[in-house]
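All protein chains but one are shown in place.
The chains carry the letters A, B and C, assigned in the order they are written, with residues numbered from 1 in each.
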Amino acid sequence: MKVGAAGLCHSDLHLINGDWQKSLPLNLPKTPGHEIAGWVEETGTLVPKSIQKGDLVAVFGGWGCGFCFYCKRGDEQMCQAAKWPGLSEYDGGFSEYLLVPSYRFLIKVDEQTTFLKPEELAPLTDAGLTPYRAIKKVRHILGPNRNVAVIGIGGLGFYATQYARILGSGATVVALDRSDDKLEMAKEVGGADFSLNLTESEVRNKIRKITNGEGIDVVLDTVGLESTINLAVDILNKNGAIVVVGLFGKEIRTPLFQTVIQEYQIYGSLWGNYNELHEVIELAKKGKIKHQIHKFPLSRVNEAIDLLRAGNIEGRAVIIP
Amino acid sequence: MKVGAAGLCHSDLHLINGDWQKSLPLNLPKTPGHEIAGWVEETGTLVPKSIQKGDLVAVFGGWGCGFCFYCKRGDEQMCQAAKWPGLSEYDGGFSEYLLVPSYRFLIKVDEQTTFLKPEELAPLTDAGLTPYRAIKKVRHILGPNRNVAVIGIGGLGFYATQYARILGSGATVVALDRSDDKLEMAKEVGGADFSLNLTESEVRNKIRKITNGEGIDVVLDTVGLESTINLAVDILNKNGAIVVVGLFGKEIRTPLFQTVIQEYQIYGSLWGNYNELHEVIELAKKGKIKHQIHKFPLSRVNEAIDLLRAGNIEGRAVIIP
Amino acid sequence: MKVGAAGLCHSDLHLINGDWQKSLPLNLPKTPGHEIAGWVEETGTLVPKSIQKGDLVAVFGGWGCGFCFYCKRGDEQMCQAAKWPGLSEYDGGFSEYLLVPSYRFLIKVDEQTTFLKPEELAPLTDAGLTPYRAIKKVRHILGPNRNVAVIGIGGLGFYATQYARILGSGATVVALDRSDDKLEMAKEVGGADFSLNLTESEVRNKIRKITNGEGIDVVLDTVGLESTINLAVDILNKNGAIVVVGLFGKEIRTPLFQTVIQEYQIYGSLWGNYNELHEVIELAKKGKIKHQIHKFPLSRVNEAIDLLRAGNIEGRAVIIP
Partner (left out) sequence: MKVGAAGLCHSDLHLINGDWQKSLPLNLPKTPGHEIAGWVEETGTLVPKSIQKGDLVAVFGGWGCGFCFYCKRGDEQMCQAAKWPGLSEYDGGFSEYLLVPSYRFLIKVDEQTTFLKPEELAPLTDAGLTPYRAIKKVRHILGPNRNVAVIGIGGLGFYATQYARILGSGATVVALDRSDDKLEMAKEVGGADFSLNLTESEVRNKIRKITNGEGIDVVLDTVGLESTINLAVDILNKNGAIVVVGLFGKEIRTPLFQTVIQEYQIYGSLWGNYNELHEVIELAKKGKIKHQIHKFPLSRVNEAIDLLRAGNIEGRAVIIP
């Protein structure tokens, strides 16, 4: 396919830093870029006629075997043998063209009727997908008198506050970050009911107050540092759930007595599956989610990387080849 | 308690008609009115101090034994021994004062901070509660690329379209009724994405078109006539669910082959439970649901009954003692 | 593949009778047989090396497109474009050899370590799979103080009582049929706690007695006649579920008032999916399900059909080519 846009993700920084050399070993050189949208350029003989040259497509990034237990239940991103473009064997989307090994990993989008652009689609395939799965996993807990908090209003967190509203059945949404600008965005654009700066004193008390002393029922941690997980535990309501998608830290630690007595639930959540990506794109088609995108030409990719590393991207950086 | 308002419900018409003489036998005379809100007038010795004279309260109408399997899981409205004010042994709310046998059946609402009035609260206890439970029961089916239809935009249906939006995780909401005025209300106030008049020809085809040929994933039937259930079946998507709360008809009939092969699901749903009523009131407190109320003084209750019978109430009639 | 065994199913009788000419139109002639096991004979170029000539395999019968919403969630048997060997375009297993269009539809079984034979495997792919999915669908309802009834102890029902025990979390299992021999088998081999002959008077009262007046929480109807569904409704407990897999009747009819007030649930259930077939085969491997098989050589297939039609097969007839 011809790449139209490829999102830049903290995972790319982890790769560049070599943080995952042991857990995700790579043969270098490798082209990164795992959030990809563009147009079909050429199709193999097994591709059905519903997919044609020129079609706008989003690329689902978990290229599973299609045959194992996880693939057969739809979670191809959890397949033991899954390939991830830009993260494992296959090259990724920071490139003009990309080889996708099967049409099973594409979602076709009607460019004419939906008016979605590649730069809007690309981030949906990870930044937009990961928090969707995370919140969907615990939406049965949510409801009108429940509270949900999102820690970290970066590329994922910005979408997360929106999903908290859409999937939350009327729950109150609290955004938490260290940047006032990002918190402002979470409230104005992302639909958060409350926002709190993590550097403020009394964050815990303020949350108790917002929630009438009950605490938060679902905390989505898009960061994963010791400090954010500690906070998540401290603000959690009885029977509350922490869903971790951020990969910045080393460990998840919770106090045993409290975890048992209060019946906490802790979930790791990985990316999303193909049908979930369909759902995310459907939300975009319906205009129910907002995008916050900063476009960089492929030639300025290093600048974008530096900005992301410094925490100075509000929303998602997208590379345009 | 001193009754502030009591909603008028189709169930009251069924009672007056004698439709339920066999299934719900009553000793006459009986004061109807099972949707009740008002102020605490006097408290017994077992009532905790958090409930005081003058407090605004909504009455949960399923007065269960508190001890059986259903009560112990929270579904007191399903208790074998449940009493329902205005529908069984106890007199109801079309009266100045009402005896509530336990504080366990009250939900206290802060009149000062929430600005909710008895006439808004009363209908929530049945018209507002019944479709909430019905849709919550199947919300795991709903999502951005799913469709939900509400048949009958009466007292319940008006709330139902709102819940379809709030609990639907981005699902498309379709309102169906025979009255254009009610359909208009469902779209303008109730948040329906589409509305269709049941008397139009081609209703089924129009729904196929709206849903890209897929059909509806959840149909909430607030009517329960043979014709509405037939429609529900005809427009149902694979694996779709019909939830019936309306009691106008005699039978639920679905074609066997289709029901099995398409894996249809059919649910009856009864009123709601205490925690669900809390959730509904919380939505009202947060301003997330709209009310459509027509007030009648107790002296004009018969006029209200005639209007309801003729189908000329948009929203809910509420009796003010 | 070389067919080792192919089960004979009531669906085959429906086909032969022409019952489904409208719903499942076929180009004749057609070889029936959709419950198939045997050995790999030859493999195409896309087949992974883990599947080799000579391997014992069971054939999953819902040959979905692998790409749509239903396939991507694992329910290939619900795919709009699914092919079913012996029931639609493809020929079935009453034949020496069979063409399976993809290895994705095979489950490999180690003949040496599990000692399962093709004639045991073949019926698992439908008779053994369909009631498994049906009961798994409602196992969250079941528990130590719940009751489950299986109506019809034929090819499916014999497995069903076993699943009711295995998936029932300690529920009491009741078998219902018109044949004392089959009921005997359900108790002795199939693990039913109670059995009742449908032709007895007082079946309903006896069930009330067995269940301490509560009724049955899950009724699996493997027949689907008006009489069996009526019985299912009559014996149902509050909040009970009827799961219908039998296709003998025309309609599912339940009384509206009772269905709503008692919160009944009615489900159609279709065959099973690939992972569910894996689970069924795993039960067989572990020796946790028993088989009841009558082998007929391919030359005596018509005799087997006559016996099945007359209701004189206890367990499953299997054709051996």
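Keep in mind that, in the parts below, a residue touches a chain if its C-beta (ideal position, glycine included) is under 8 Å from a C-beta of that chain, and two chains touch if they have at least 3 such contacts.
What you see is a predicted model, and the numbers here were worked out from it, not measured in a lab.
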Seminar exercise, completed: Among displayed chains, the one left out touches A, B, C
For this session: Check the options A:23, A:50, A:113 or A:302 and report the residue that touches the missing chain.
Result: A:23
Problem set entry | Among B:43, B:114, B:197 or B:275, the residue in touch with the chain that has been omitted | B:275
For this session: Over the whole complex, note the residues of chain B touching the chain we left out.
Result: 48, 66-67, 69, 72-74, 103-104, 273-275, 278
Seminar exercise, completed: Residue list for chain A contacting the dropped chain reads 20, 23, 69-70, 78, 80, 224, 238-239, 244-247, 249-270
Problem set entry | Touch residues of chain C, complete complex, unshown partner | 136, 139-140, 143-145, 166-167, 169-170, 172, 278-280, 282-283, 286, 288
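Throughout what follows, only the chains that are shown with their structure count from here on.
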For this session: Per the contact rule at the top, check every chain pair and give me the one with the most C-beta pairs in contact.
Result: B-C
Exercise. Measuring from the mean C-alpha position of chain B to the mean C-alpha position of chain C, what distance in angstrom results?
Worked result: 39
Exercise. So what's the Cα centroid distance for chain A and chain B, whole Å?
Worked result: 38
Problem set entry | Residue list for chain B, restricted to those that touch at least two other chains | 145
